[in-house]
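The complex appears here minus one protein chain, its other protein chains still in place.
Our next item is chain A:
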């Protein structure tokens, strides 16, 4: 009896295609001497054939069009969402770009006030900063959102952000500007547009990083 049980297990393995060579041989030997098991296997195989012989049923008429009618119309939001899901890198880039822009503009907005890096001894008239005659500014001078007139001297670089260098004499002759610049013992930089301003900040950052390294 136990022998039949083993054979039955092997028959199912055989039907599932899981049987090993050795097992197949074992089953074959058993089947040769056991009519009951032979019959059993035959019935199992026939059962499978009978199942497979059943007719194939077709879907009712108009099945596909009924499905199509019931599909949800894609909302734009869904379509965008799907697009974002399919392009994660672009989405990340877009989000980064938005953050960067908002950050940039908020800093830009904040920066519309007049700022002078070292206002000692300087005269501020409205948005005009004057370095008076006889005054020497030690070190670099940065003026943001204002114009600068240099009557004295600056011992260092001058940077003008969103402003111009004005000269009393520039009405009289165009060389006045040059003469005035002569009073600066360093570089004179004017930063005007947003991009230059950004560039200036980046340069500062880089300089800062390297200075930190020193």
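To be clear about the criterion, a residue touches a chain if its C-beta (ideal position, glycine included) is under 8 Å from a C-beta of that chain, and two chains touch if they have at least 3 such contacts; residues count from 1.
Definition applied: contacts and distances are computed from a predicted model.
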The complex's invisible chain, by UniProt name, from "Multicopper oxidase", "RNA polymerase sigma factor", "NitT/TauT family transport system permease protein" or "Xanthine dehydrogenase YagT iron-sulfur-binding subunit": "RNA polymerase sigma factor"
Contact with the hidden chain (one of A:33, A:55 or A:120): A:55
Touch criterion as defined above, residue of A:20, A:47, A:106 or A:136 at the omitted chain: A:47
Given A:3, A:29 or A:67, the one touching the chain that is not displayed: A:67
Hidden partner chain, residues of chain A it touches: 12, 15-16, 18, 40, 43-44, 46-48, 50-60, 63-68, 70-72, 74, 79, 82, 85-86
